[in-house]
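Mind looking over this structure? Questions follow.
Removed from the display is one protein chain of the complex; every other protein chain stays in position.
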Amino acid sequence: MERFDAAVAIPGVWSRWRAQRGVRFALSVLALVISSAIFAPFLASARPYTLLAVDRGAYETSLAELEPLLRNWNARLLDAAAASAALRDDDPRSVHAAWETHAALLREVRAVELRLSTLRRYASSERAAQVPLDALELRLRGWTGKVHAGEFDDLGPASELAASAAALRQSHRPRDGSLGGMRLRERRSFPLLADLSFGEWLAALAWLAALPLFVRRARARGWIALGVLAVLLASLCAAAFRAPSGLSTREVKLGVATGAIELASAWYPPIPFGPDETRMSEAARPPTWTSVAEIDEHGRYVRGPRAAQSTLELVPSARPVAVLPAEPSLNSPVRHLLGTDALGRDVLARALWGGRASLAVGLLSASGVLFLGVLVGALAGYLRGVFDALVRALIAILQSFPPFFLVVTAAAIGAERAASASLQPLAWVTLVIVAVGWTGIARLVRAEALRVRELDYVSAVRALGYSRGRIFFRHVLPNVLTPALAAAAFVAISALLAESSVSFLGFGVRLPDPSWGALLQEARAGSLAWLIAAPGLLILVTCLALAWLGDAARDALDPRESR
Amino acid sequence: MRTLLLGSLRASATLLGLVAIAFVLLRLAPGDPAQLRFASDDAVDSGAAAEALVRFRSEHLLDRPLHVQFLHYLGPFDLSPAGHKLFGGSGSQPWGGLLAGDFGREYLRPDVEIAPEVLRRLSVTLPLALLSALLAYALALPLGVWQGLRRASAFDRWSRALTLLAYCAPVFWVALLLQELFGPAGLDWLPILGLRSRAAPSGDWGDLAAHAVLPIVCLSYASIATISRQMRAATAEIASSDFVLAARARGVRERAVIWRHIVRNALVPATTMVGQVLPWLVGGSVIVETVFEIPGMGKYALESLQRREYDAVAACVIVTGVMTLAGLRLSDVLQSRLDPRVRDGAV
Partner (left out) sequence: MALPWASSCSPSEPATESSPPRTSGNAALDATAPDRFRPDFDPRRDALPAPRRGGKVVIHVETLPRQLNYLLDNSGVTRRILQELHGTLLERDLFTGVHRPLLADSWVVEDTLVLRDERRLYGELVEQGERWLVVPRSTPSHELSAAVEVPKADVARIERGTVYTFRLRSGIHWHDGAPLRPEDFLLTWRLARIPQVRCDEKRFEFEHIVHAEKLDERSLRFFYDRQYFGAAAVFGALTPLPTHIYDLRAPQHPNARPEATDEELARYVNEHPANRNWIGVGPYRLVEFSDEYVEAERVDMGWPSQDAGWFDSIRWRLITDDALAYRALCAGEIDFTTRLLSDDFFRASSDPEFTSRAYVGHFYTPRASYIGWNLRRAQLADARVRTALALATDWDGLVQSFYRGLAQRVTAEWFDGGLDYDRELEPLPFDVQRARALLAEAGWYDRDGDGFVDRDGKPLSIEILTQAGSRAGEVFLQRYQETLAQAGVRLDIGAVAWPVLIERVREREFDGVYKVWVVPIQSDPAQRWHSREVGTGSANETSFSAPDVDRLIEVSASELDDARRGAMCRELQRRLYAEQAYNYGVKVPHRFGASLRLRNVRVGPVDPGFRVREWYFVD
């Protein structure tokens, strides 16, 4: 058999693959699903892209808090002064105490600065408004400079600062109807974009860079494509596995609704609901385009089973649904296209965000399985001997477990331990799927490597005296990839299904993060029929696209099959 | 004789590895069964409970190093304080552990021995799994052969798409959909709960069959997809191979070509699946039995997992592992019967 030259053969396979029926369609479906997961924060979020508004609530709070904060300083100041007076270089405890009180004082300074900057941000730009703020800030700077230098004796009492803060409270109180007061100015901010993590930015950008690769012919760009995909995968995972946000401390929509934020203009995402945004009054609402979802102004259902009045002494309670700014009206068909869950969260938003978890686990564990399987299998086949025997024994053992059973067991018992080690349960599930799943690929690759190492060209390069490492990486490894590539898509499918099954059994994501399997678990636990369809369909469609691509890849890699 | 010996040696080594992995995995889990044993929402305790906890730990060797626990688990010597005199026990319970056929008792229900319990659960799961496997093969083999023989036809395309769909549909989703569709909330054709209705006498097979329909469908559809795809590929490969062409050229009748040359040879790879289908089904039974509330081994395993019954989970893992090994062995045997090359030791 002739040498299989990756550089020549892969583009051939690539074009054969792309030429097959339905591959383009499957690719675009997959691209769509991945895009929706990657761009979920841009598609479904409670926060606007841009906001031009006066945050009156923040301004008023800052104004009110400034004075008490400054009054607090006196005590801290005395502490710090006392600690620095008691400071002796030979006593580590006194050094520590001085350092602590100093740090505490500086934290208070920071708190004041924060509030001052909020005031400056929204206070009118007229001189009369800004000059007192400037003056206060200047005195603050001088003051903190002395604190930094440890010159506690020269400081005037902090109560002077507090007195000027009290004066500000009068002079800078925001205009309130006829009572007069200061006119505040509108400022622009980007709440949604500011909230994105580095991983999310990277994922979005890498994906934008990767998309053309799907669309246009890529010949020599194979390696670039691989690189971009690797970055994409890594950042997608970083985005999906990021530490929980602890949710938002201040929601824009809520602020606008309560009048704390005076809005000039805002541009919201197409689905103005966040995945974690609860709306208790709208809990467990069917998709709003169905007739049974109609709600009257008291929050009662108009028809359907939810409108039912018990014939006995009880009727289900209801409270009016708060429709916040930027949201579709109460009974608009597009308000909740897929309904809401038991906490009134929008299922569509959760399904979009849930794709991040499911796809990240599926794709990452598939890459892990392929990487580990190919590496171990090829090494075992190439090296033979003890290593090969060990690998074969390990494969035999691992393959004698029913795979899904092992994954569930390992995921269930490991998730809590992982959580206590601040590892995302999903990352643990990924590890488990890789640890259980690599054996199949390894077996295939090992057999291939056993064959390849006996081929003439390998003997030839060996005779040339190349090092074993070079032979392995340059000549053996590229030529044993065929079975792994043919199986790649199916590995991804089983990883995706494994993740969703584990989540369905309740051992997957951490609350309140969504994933497709977890959504289905909620559907079952809460008896919410409309919650069943969407996540299952998303899993199905994603797997179908992958399977189609996998079939095509198999045919492309094995020309006999495509005859 | 030598290969037989070697084979059984290899199998027992694999078994040992399997047991070791299952054991270590479960003992490393957080949540001590001793704690669980003394947990209850209205438990009120003081020094007495703490004492009991310590006693429970020492009785079950939970306070000993992992390797001691493993040896105790493996048997045949009981290493606990009441165990064999050789290991410092009192001698009242000298033998125990896996090698003595003892999987231990549940922690929470100390009167329940795990081995008979697992067997009893298996007697529910295995018939379901075997029926599903039978159904899967009965449908998938002819389907695959037909697809393979009539490649690129409309039938091939559509049935392939359909099997692809089945391959990709998550089983818990399908189970939920079927429950909605055929259960009392939908068409009300089939029962969706358990294996027996309340009024049915124990010998009512019709009732049992009605209850088993949906679980069997859920268990088998994915295997149908896998097997038929494999069968199709094998049939297609053989149908276009040289010896089939040669046979046709020799003027062998088409029917004979199909049956004697193609199907027979295509069956070889399909038999390798026999070993894998059973473990798939047992794995799938975790979900199917949970959704349909069937008291089989899958449900038992999941409940034990939730209750932290380490030994029961380990028993389920080991039993399924043994079944898998047996399945793999079976497929080896089948393959050697069907494949002349394997039979004659050429491969």
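Each chain gets a letter, A and B, in the order it is written, and its residues are counted from 1.
The rule is simple: contacts are C-beta pairs under 8 Å (C-beta built on N, C-alpha and C of every residue); 3 or more make two chains touch, one makes a residue touch a chain.
Just so it is clear, the model here is predicted, and its values are computed rather than measured.
In the full complex, the chain left out of view touches A, B. Only one residue in the set A:S124, A:S248 or A:N331 touches the chain that does not appear here, and it is A:S248.
Of the listed residues A:A104, A:L140, A:L211 or A:L450, the one in contact with the hidden chain in the full complex is A:A104. For the chain missing from the display, the contacting residue among A:T144, A:S189, A:T278 or A:N331 is A:T278, taking the whole complex into account. For chain A, the residues touching the chain absent from view are 65, 103-104, 107-108, 110-111, 114, 244, 246-251, 254, 276-278, 280-284, 305-319, 342-344, 412, 416, 419, 506, 510-512, 524-528. Panel shows chain B; residues 30-33, 35-46, 48-52, 55, 105, 108-112, 120-121, 183-185, 188, 191-198, 290, 293, 295, 300, 306-308 of it touch the chain omitted from the view.
Basically, only the chains that are shown with their structure count from here on.
Here the CA centre of chain A is 36 Å from the CA centre of chain B.
Residues 393-394, 396-406, 408-410, 412-414, 416-417, 420, 493, 497, 500-501, 504-505, 517, 520, 523-524, 529, 532, 535-536, 539-540, 543-544, 546-548, 551, 560-561, 563 of chain A are the ones touching chain B in the complex. For chain B in complex with chain A, the touching residues are 10, 13-15, 17-18, 21-22, 25-26, 28-31, 164-165, 167-173, 176-177, 180, 185, 233, 236-237, 240, 279-280, 282-284, 286-287, 290-291, 301-302, 305-306, 313, 316-317, 320-322, 324-325, 328.
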